[in-house]
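One protein chain omitted, others in place.
Take a look at chain A:
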């Protein structure tokens, strides 16, 4: 009798877990196309534009060529292994010029350079732009720090430092708080074949690490598949594309984080862009989980893309207690597949993808 109850319980738990996975896979979902205005691909980006960071003077830094295979058995399209890690520059003040490839320092090429999340920090005293880049080296996870001098650089990046910390397990995004202090996300605990099991069992082993000026990393938050980071007036944000939620943390003076809200966004939000003027949060997103996975196993299979704007509507002391969600861009994969990032300047939109193109849109509709 007891065994029957135990068996029933196990079956119920398994069924509920399968239901959760089915929701993540999004077999029940359909994508409806709509654009905010005229959109076109930005030349010559073809191997992804996974993350975008916007500097003070409307220059967008774009990481490209991300190689995502972590396990020989994960079925990733072998063409992705041939991708070349690059940083592109796109000038919103001159959108017709397309994206230009930045000159990287010697040593930042081949298996040594596999860029993922990026962020900028502007030093107003020196006029220098610092660029933090998550780098999946062949055998370790690092964060590279570069500088860019708009006036004297001829489009090149100078390498300043490589950060290595034992807390760097499976890095995804980086958030700069000064030229010497930043946060990173581990989107999981494992970096290898165990990652698949970690995903299937929906384990909450991802974390946010705080790296201070003094050196050393400290885990300041954990959660389910945390991905991208952003900040705005004392708050830090973290997305979860698998969990389909946005975490809002209060940032304490010592750099630790306190979770205030976990907001269900209903779609796989990836990289976050905090609008410098409106404080709205913009996301590149993956609306249908299984289509995203199919695209990674075969780059010719389109995956739907989506851009979401989250507008906080709560009181001044707790703005994210209630939110409005806008969908600025939705595509079946015809124009761009697996949109992972977005940057906004005025009424113009730049949309980046995990493994594919970069798209520029004019937003004609006041949204």
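Simple rule for what comes next: a residue touches a chain if its C-beta (ideal position, glycine included) is under 8 Å from a C-beta of that chain, and two chains touch if they have at least 3 such contacts; residues count from 1.
Basically, contacts and distances are computed from a predicted model.
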- Which of the following names does UniProt give to the chain that is not shown: "Paraoxonase", "DNA-directed RNA polymerase subunit", "Exosome complex component RRP45" or "Telomere length regulation protein TEL2 homolog"? "Paraoxonase"
- Query: Among A:267, A:340 or A:356, which residue is in contact with the omitted chain in the full complex?
  - Reply: A:267
- Task: Could you please point out the chain A residues that touch the chain left off the display?
- Result: 23, 28-37, 264-267, 308, 324-328, 330, 332, 364-367
